[in-house]
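Following: one structure in structure tokens, then a few remarks.
What you see is the complex with one protein chain gone and the rest in place.
Every chain is named by a letter (A, B and C) in the order it is written, and numbering of its residues begins at 1.
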Amino acid sequence: MEPPGTPPDAAALAKRYRAVRAASVALADPLSAEDCAIQSMPDASPAKWHLAHTTWYFETFVLESRAPGYRPFSPAFRVLFNSYYNSVGAQYARPDRGLLSRPSLAEIRDYREHVDRHLLAWLEHGDADATARHVLWLGTHHEQQHQELLLTDVKHLFGCNPLDPAYRETAARAVAPGDGTGPAQFLAFEGGAYEIGWSGSGFAFDNEGPRHRVWVEPFALASQPVTNREYIAFIDAGGYRDPGPWLADGWTAVQQRGWPAPHYWRQRGDRWWTLTLGGLREVAPDEPVTHVSFFEAEAYARWAGARLPTEAEWEIAARDVPVEGNFVESGALHPRPATAHGRRPAQLFGDVWEWTRSAYGPYPGFRAPEGALGEYNGKFMSGQLVLRGGSCATPADHVRASYRNFFYPDARWQFSGIRLAQDAGS
Amino acid sequence: MEPPGTPPDAAALAKRYRAVRAASVALADPLSAEDCAIQSMPDASPAKWHLAHTTWYFETFVLESRAPGYRPFSPAFRVLFNSYYNSVGAQYARPDRGLLSRPSLAEIRDYREHVDRHLLAWLEHGDADATARHVLWLGTHHEQQHQELLLTDVKHLFGCNPLDPAYRETAARAVAPGDGTGPAQFLAFEGGAYEIGWSGSGFAFDNEGPRHRVWVEPFALASQPVTNREYIAFIDAGGYRDPGPWLADGWTAVQQRGWPAPHYWRQRGDRWWTLTLGGLREVAPDEPVTHVSFFEAEAYARWAGARLPTEAEWEIAARDVPVEGNFVESGALHPRPATAHGRRPAQLFGDVWEWTRSAYGPYPGFRAPEGALGEYNGKFMSGQLVLRGGSCATPADHVRASYRNFFYPDARWQFSGIRLAQDAGS
Amino acid sequence: MEPPGTPPDAAALAKRYRAVRAASVALADPLSAEDCAIQSMPDASPAKWHLAHTTWYFETFVLESRAPGYRPFSPAFRVLFNSYYNSVGAQYARPDRGLLSRPSLAEIRDYREHVDRHLLAWLEHGDADATARHVLWLGTHHEQQHQELLLTDVKHLFGCNPLDPAYRETAARAVAPGDGTGPAQFLAFEGGAYEIGWSGSGFAFDNEGPRHRVWVEPFALASQPVTNREYIAFIDAGGYRDPGPWLADGWTAVQQRGWPAPHYWRQRGDRWWTLTLGGLREVAPDEPVTHVSFFEAEAYARWAGARLPTEAEWEIAARDVPVEGNFVESGALHPRPATAHGRRPAQLFGDVWEWTRSAYGPYPGFRAPEGALGEYNGKFMSGQLVLRGGSCATPADHVRASYRNFFYPDARWQFSGIRLAQDAGS
Partner (left out) sequence: MEPPGTPPDAAALAKRYRAVRAASVALADPLSAEDCAIQSMPDASPAKWHLAHTTWYFETFVLESRAPGYRPFSPAFRVLFNSYYNSVGAQYARPDRGLLSRPSLAEIRDYREHVDRHLLAWLEHGDADATARHVLWLGTHHEQQHQELLLTDVKHLFGCNPLDPAYRETAARAVAPGDGTGPAQFLAFEGGAYEIGWSGSGFAFDNEGPRHRVWVEPFALASQPVTNREYIAFIDAGGYRDPGPWLADGWTAVQQRGWPAPHYWRQRGDRWWTLTLGGLREVAPDEPVTHVSFFEAEAYARWAGARLPTEAEWEIAARDVPVEGNFVESGALHPRPATAHGRRPAQLFGDVWEWTRSAYGPYPGFRAPEGALGEYNGKFMSGQLVLRGGSCATPADHVRASYRNFFYPDARWQFSGIRLAQDAGS
């Protein structure tokens, strides 16, 4: 299967490459070498590993394959920083990524500079054909995914520390609550045959295609994500004590892990506080709830007499909405309250990833590409759920209406939130 | 949501009730009290528990709620034999079902007779309105599900025993290989908008509706399930040693559990043997492969250059096919080779459940019914995959084209098999 | 190393053999085939397994090795019922002993009769030299150990069953509290060099020798075991909530397992009930506390300002005390209150095994015998603690002052109790 999109020319690619690479380094700036070395759970990776693995991508898939005479920075890195590409070879065990005090953060910075220098020289030299440019283009979007993970993984690490460290003091500053937003409205959409999936010439991951027809019944989508105020009402109504609205696997998760509230929430007296990337803060009622699992999103929706949207419904609602919102560039690093909005869904992009009820699977006609990069997305198509729309930790130019993010239903360390849907007439 | 189907009148229901109840007892006939008491893994239940729980259903949802003056056989059974109905109350822990040497099998038989007597008297007395009859009707289909589980759970227990016990010596007798079947053909189906889901007046579970429209691209479906001969070729080609065709979670399962072949298979020299309900037997090349997980089905399909069908595709192909085949009544208790067939898919019903690539979820417009029976199906709609068509352990009048069975992707102890599909033109 | 003791002649051995074998069968009489088949935890074995394994001992170590022409009852049993003898060969996995619904209890009874018939014939034939008679003699004591385990393992199984089954209704009948016993006295013993370990011609296990000298400081030993009344005071004083008196590993056990009291205890209102082999009963204050781990015994002793005795102290105190008490033959199957006693320790034998603070290890000069029977005791000499004196489930002619029982410090399913000791002058 041909990869989607038409890659930019060499000059535009070099510009994008420089910008993305610089952004990663900038994200690590507030962190010490110690912060960057530790892995707080098997699902998370140390910041240093993110900085190295994204570099490994370019070294392995571009320089080693396509730049004649290139010598790897360190042969051991081929295994150490291979995430999951069996076609490339052995991998250092994922749960042990936090055991690598060596190479040091400083060495990883050197590694990045080494690869950047060689890659830009190769690109400038003009040897990159369309295929090569596509691999490189994909690498920049790959790195943007790891930028978001770097932030959420560091947040998880800080969430284990009784000192409540802040990533950046200026993050997650309270903003004035939205005026005139009031409670969410349900906005109606017509049923019928639609096309979804990526189209056009811009970048997309392979899993966003092929574009294909779906049949959708009439539905309604909430005008904004569920807020903390609404979610606290669910908690206060015994949401975490009554199995009624939960999926069976969700209720098992609640009981086995003793979840009393979204991740990072802590009760002090009758008030809820939460750790943010700006430190510990009281939960702001008007902000979208975040750090909830699919199980919690599903239970909340059922409790509220609604349901989660399918990914098709979400994409249909989003296809004409400009990709604007609270992305990583805002510096907020935390979802913001909705402001006044009219008859269209607000905050579809940015703020919080929105759980859908759609299992992550292949679109009709999907085939993973040949070669190692065929392992990028396709082999994860079981057991996970699709999330849409990006978050406050996503780079703005990384997301689009057809973008499919995916996580296991119990994952809570991403900026994941809830948007309700309904069947028409319900 | 109204439950689907129109329940039979009292006389017809009583007849069906008697037949189903007798069938359960007959299935336990070849088993000793010891065979019926033991639980060989948390996913399986002792035969005795199946006999008791299906009785508990009628006692709890019919007699206790609707038969005035009924006194429970034993108050403790309310908890002991509640499977997962939180609305009914506490449940004895599922993984501990095998610790109940008391009540004895004899007491459970008494329990069954007690409930049968009272239930039939109540039914005869004419107090059963349509709702009550629907609950009772559902109970007979519920019991049929447990009949199949009783067999697969006993097979799992015997599979742990080095003595290779047989459930019934006459089961799984080799039959003459199919004549003229040859390799499977791919049969073409047109794309377009179809309706799927249950319709009519017969019985269906709530999860089979609402009937709704889907858009399907042109596809092809294999004329018969994958055979042992074909699957052995996959094994011989290194299928369990090469991560290439596997989903990531599937490859993890292969490695962590050391799967070398389908469940119950054992290699002796260069030949494969398998435990059947008739004892240990050499693997017959022409029989459909069974006791494979979704992960194995998926990997096999990719290795074979095909894919699994979606549940919509399967149902479209099956909707005009008569529900005939190798069901539990044949006594084979093992899949049989295909015999000559023409231009339509063979063995869609019976022999082996066929994994689809569809995650088990709610159809558009689905809502779980109010009350405890709303817990029957809806709360399991995450993490599992849909299987279609019934198996050699399914009662013949239990299955239909819209029937949705579901298991986790690593489950292997059901009679689960593989039917391949393809995109048109591939 | 020569095994201790001089075996009886053939006639006496045959008499003992018959008596011991009959006693095992009698113990299983109150049990159904289902009761005998189930394994409630890895440390316990099904009653059926005990009946089979003790038979396997005689078949393997006597008949197969020494009776020419003997044909095994079933070749598969060699593996199925081998407990842990690597020298004999492979073993069916211990945690899976409860998966063997076949062979049936009836078949195991046939197995016992087969082996008994052959063994007695061989013995009568007069071919048994001293070595063979010693192995046979050991087998009868081995079987007595399994008789006790059969009872404690069944009790554990029944303890998992919400129906609170009784093994025998007449067991654990309340008896009149001891008159004039009052609280325990500390009885003084002189320090100095003593000899401990087995001597004489009677039976002993290899681990009871060689007899050797130990130096003991002056000490005092409680005149009776700790009672339920005393132990409840410990619970009421926060014994299970305050880490103060606990060993670190003990406190970890309390927290991880949530122990609130001895095993089988259940609180109803402000009273304690306990499951006994006679069914559920209120805890009797004057009875010795039982079903406590070493960790609990140790913590209780420290809380009470005392300590546990060493095994040498215990043996010194017991060496001139007749082996009399509440053993399995009493039919009580539960410890009994102390009755009036004078200046010597009461209840040293029977009622409850008494935890010592001595780690189970080899006596000076100990060497395990050559051959498979060298695996009997020696290889377990790490990680366990010595208990002394026998219990209400021990056959009376099985125990003696030098007898060393041993269990891991967290074990609670034996009839284990507490006798306090003190340093002189403390």
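We take it that a contact is a pair of C-beta atoms (placed from the backbone, for glycine too) under 8 Å apart; a residue touches a chain by one contact, two chains touch by 3 or more.
None of these values were measured; they are calculated from a predicted model.
Participant: Please work out which displayed chains the absent chain touches and list them by label.
Facilitator: When the entire complex is considered, the left-out chain reaches A, C.
Participant: From the list A:P68, A:G126 or A:P162, pick the residue that touches the absent chain.
Facilitator: A:P162
Participant: Of the residues listed, A:A10, A:A28, A:A67 or A:L100, which one is in contact with the missing chain?
Facilitator: Hidden-chain contact among the options goes to A:L100.
Participant: Suppose we count only contacts with the excluded chain; which residues of chain C make the list?
Facilitator: Counting over the whole complex, chain C touches the hidden chain at residues 84, 86-87, 193, 212-217, 243-244, 246-251, 294-295, 298, 307, 357-359, 361-362, 364-365, 379-383, 409, 423.
Participant: Kindly note down the residues of chain A that lie in touch with the hidden chain.
Facilitator: Against the left-out chain, chain A lists 32-38, 40, 76, 79-80, 92, 96, 98-105, 157, 160-163, 165.
Here is the rule we use: only the chains that are shown with their structure count from here on.
Participant: Both chain B and chain C are touched by which chains?
Facilitator: none
Participant: On a C-alpha centroid basis, what's the spacing between chain B and chain C, in Å?
Facilitator: Roughly 47 Å separates the two chain centres.
Participant: Could you state the distance in Å from the CA-based centre of chain A to that of chain C?
Facilitator: About 59 Å separates the centre of chain A from that of chain C.
Participant: Note the residues in chain B that touch 2 or more other chains, in rising order.
Facilitator: There are none in chain B.
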